[in-house]
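Note that one protein chain is taken out, while the other chains of the complex remain in position.
Every chain is named by a letter (A, B and C) in the order it is written, and numbering of its residues begins at 1.
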């Protein structure tokens, strides 16, 4: 995916941006490491194999257990130690311990009982087994992909019927039509749920609930399709909102390939408490890193509200920050699907040149990352013919600039979540252009003092300036000033605030020593 | 329209191609000049102002007059001298003389009466008046265009309802939507009619008859539109088939701006007798040249039957020949809308690069000509969404390579002659891309040893070779070998053969001395 | 067609009734699916049906692009346009003047995207200073005191704030329509208001790309604004309605 630089970018400026982004992140890391969240605790239990609902209810067992510990006032010590202690004491499986805890058949052990070597050993063994499960799922994905590699850019489409069974039908049609990645869009507002629903679901709005069972159903269907088509089809979902780490665990277990996962999206777009998101994203990414799951960051969303010409540098600055947070969580660049988008107003003269410039810039600044390129959405029109051509220009830009993950735009973007043939039409066009323009990028160069190169340099410079400002005031202040997506998030408040807590001294972190900054 | 060369073409090769094409044409010119045709004779009468049908019939007066002279066995002397003689003798207008000749109220004068100074004077005056009328029409077009110049590339659409009144509605919609040129497509098989129908017509198939009255109706509508929109809208028709010179006269008189007109099309695609077409095209172009009418040549058609990759050089070779014939008829390069097309099979890898290469090549080889670029037709599908994207790639290629006359492809090309909204959709997309990619061509360059530049050089070399072959065997032999469009036309036969004749020594050519090769 | 006000679709000849359609059938690609598509089009009432293409889109589905003629027409003279759409929008100053002539204090309006909907751009366009397409939002009017609560606000919360601020009008935005999400959420707000006996206290206005005045009224709202609505249009409607109510109250 590495291309020789065509924009004559100043490598020192790029280096300074990285340094600044690291400074932004470094300042926050102590605060992040000092904390855990409800979802992190639940993720630990899930990682250890706890699953399913409380008997006779819809409530996930992990929620009931963590809530119970909170009621005890002992959440600061974390859930790992007491559960491990009970397991050691009873010889029961983690799930069984949790079930009994919730049923009241077991009581939380005394604090002292939680800091023994036995407990530590038990926790270590559980964590090891968790990693084993994840690695096994990752290995079997790799096996399936072997000899079935999809061409670049990967064509990525969404399914969003709200019903997992309809989603499967649509996914199979898409895979046959040439889709390389299938993303099951989540129901509106799932990101605000402080739990992961259970079971196969058929009742979402504008998307289908992310549940372990839905993951399993879709992955099984795509495994069959991959085999049948001789082309590995990736499965994508969202580790975003209030349950980032839990969804990462479920995804890792069920062999998902990619997750939408951003260090700031929840804060900016879902008004989620800042520390909640920062702590959650860290664990979720550590899990993705060990499962080889590619994350997709959400900078593209900035341009659905901010102007793509004015705000292009905010996308780039944010990508550096996302990159730095991801490195911190142990993620290699090869797993960072940094997001950007094709959202310049087509009424602007030379809009395509603006798009090519930022697409090429992103490609060159992050040469080792599987860049995710999002199609136009805000300037789509109900005129499906017009919208389809806008997507064609996007498709061309993507191929021309060597993007990696190519989200296919839908002609009906301004109308409805995709019908089965909308997706087909979109894939058909993307394939057509991928074939027709295959070598175009390699064949052309941009005038050193021309529009494209000049625009790219300009955006890079502005991003450096912005990162410098952010490093100056700190990320949290910058967010409350509304630097991204024209959205201001005040220092306090936001959803899920009551789910963040400081770790006590006795907090047992089962992942301690298992994550290290990737360098 | 001139661009600095981006392909590193060998200017000497281009020069040799021109020399070869001139050789091809030079050999034929004596034969062409030695002949006239029924349509040339009718064109002379039309040029002198004879119009309308024979009273009480549908037969154009000019046909009746020329047929009458043929029946006399005196066509070799041409129609000019005897008609001028009768005018001089009777003091009647040309039209009146013709009407009476046909009615039998006047008889053809004796041959001797046709070679007097009075006759020559009369003919000279009539011809002068004819040029005056044409120049007046051209001047009023120029006036209207003044300050209302359309941007490049000119967006050109067809109307083809078969009914001139519906055509007007569709043309007005198109002009408002942004069309810069409106071509009224002719009814199937009009090109095989050895006369130009009369009056306003409503009964064409797949097109509307080209008649003087239809020209007038549409030009009047477009004049209003040009005024209203502040953008001059050009009117296009066809001087092709068996009546090339006559239609040129009618078009010149009614203020048309462009005519499809090719030195070989009739031979290749309509099986018209070779000498008939060669003689007709010469006079028709001489008229276009004095009226400032841009011609559109038909090489694009080659690629509807021959393969666009294999046969690209035949298009280029033919353009050189069309250019040379046009120069011979006194036409400046600025009036030569040399045609080519976007017809590479989209199933071919890198099809877009092939297209860009030939489009850029054409642009650079004929830098002063208003190149006419035709959209994909043969690989269009009934899937209008697919077809619309193919046109988008064409639109992009056109803007990128600086084409001049841009025929908008229709999403419904593979289905029906355009509906009113098909045209809108097409124009909308072409405008969108023209705006979005405005400066792209100026911003990029092609790798000197890359795909595009290499392909362009290759096509140029093959064209030189082909021209060399044609110059060797002669154009007529080459045509019977099927060098163009994979169509073989045997030396004799073809439609309209009985309408060509050798000029006698007493032949009076009213245009003698009025045309000279343009250099 | 004898009367030119009686119109139908137009392809290239008046009265030809030409319509383009596309759809998918859950049937494997092949002559049978194509025949089924033709029969279906005939049953929909189309004449001279032409299936321009049928494509295998995978998963056992076939996609069709087709053309046909409809003989249906409408009489333009009998078509009546929704009164909200016909209302002529005043300029910002005119609205302010109109309201200032009648009321002493600015009209309080509260807006939000309710329920799960997080598409704030539409409500922002109506309420925020910046407005939409060069037309200023209600915040900029002297005679409006606009409160925009943003995304994913629960109906209960919206009502609480409206009461607290003593608002005259509640504006809600609904953009997601899949599985009728907008209908459910809009209906729920009305139910809650009615349950609390507060329905008559507010002008209740809905908006979103697929909201029409007719739909909004059906759901118990006072008005609905759709695709492309402008702040000045909404402001004019509120002003006229407030003044009317004020006067009938007198």
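Basically, a residue touches a chain if its C-beta (ideal position, glycine included) is under 8 Å from a C-beta of that chain, and two chains touch if they have at least 3 such contacts.
Since the model is a prediction, treat every value here as computed from it, not as a measurement.
Chemist: Return the single residue from A:302, A:419, A:484 or A:507 that touches the missing chain.
Modeler: A:419
Chemist: Which residue from B:11, B:118, B:140 or B:188 sits in contact with the chain not drawn here?
Modeler: B:188
Chemist: For a quick check of understanding: of B:63, B:170 or B:281, which residue touches the chain that isn't displayed?
Modeler: Touches the omitted chain: B:170.
Chemist: Going by the contact rule already stated, which one of A:163, A:304, A:439 or A:506 would touch the omitted chain in the full complex?
Modeler: Here the residue in touch with the unshown chain is A:163.
Chemist: What residues on chain B make contact with the chain left out of this view?
Modeler: 160, 162, 169-170, 172-177, 187-189, 192, 203-206, 269-271, 304-305, 382, 414, 416-417, 419-421, 424-425
Chemist: Identify the residues of chain C touching the omitted chain, counting contacts across the whole complex.
Modeler: Interface residues of chain C facing the absent chain: 7-11, 14, 18-27, 31-32, 35-36, 39-40, 43-45, 50, 61, 70, 72-74, 76, 79-82, 85-86, 210.
Chemist: For chain A, which residues touch the unseen chain?
Modeler: Touching the chain left out of view, chain A contributes residues 160-161, 163, 166, 170, 381-385, 412, 414-420.
We adopt the following convention: only the chains that are shown with their structure count from here on.
Chemist: Considering only mean CA positions as chain centres, point out the chain farthest from chain C.
Modeler: For chain C, the chain whose C-alpha mean is farthest off is B.
Chemist: Could you tell me the distance, in whole angstrom, between the mean C-alpha positions of chain A and chain B?
Modeler: From the centre of chain A to the centre of chain B is 59 Å.
Chemist: Counting only Cα atoms for the centres, state how far chain B is from chain C in Å.
Modeler: From the centre of chain B to the centre of chain C is 51 Å.
Chemist: Send over the residues of chain C in touch with two or more other chains.
Modeler: 22, 55, 63 - these are the residues of chain C that touch more than one other chain.
Chemist: When you check chain A against every other chain, which residues touch at least two of them?
Modeler: Correct list: 425.
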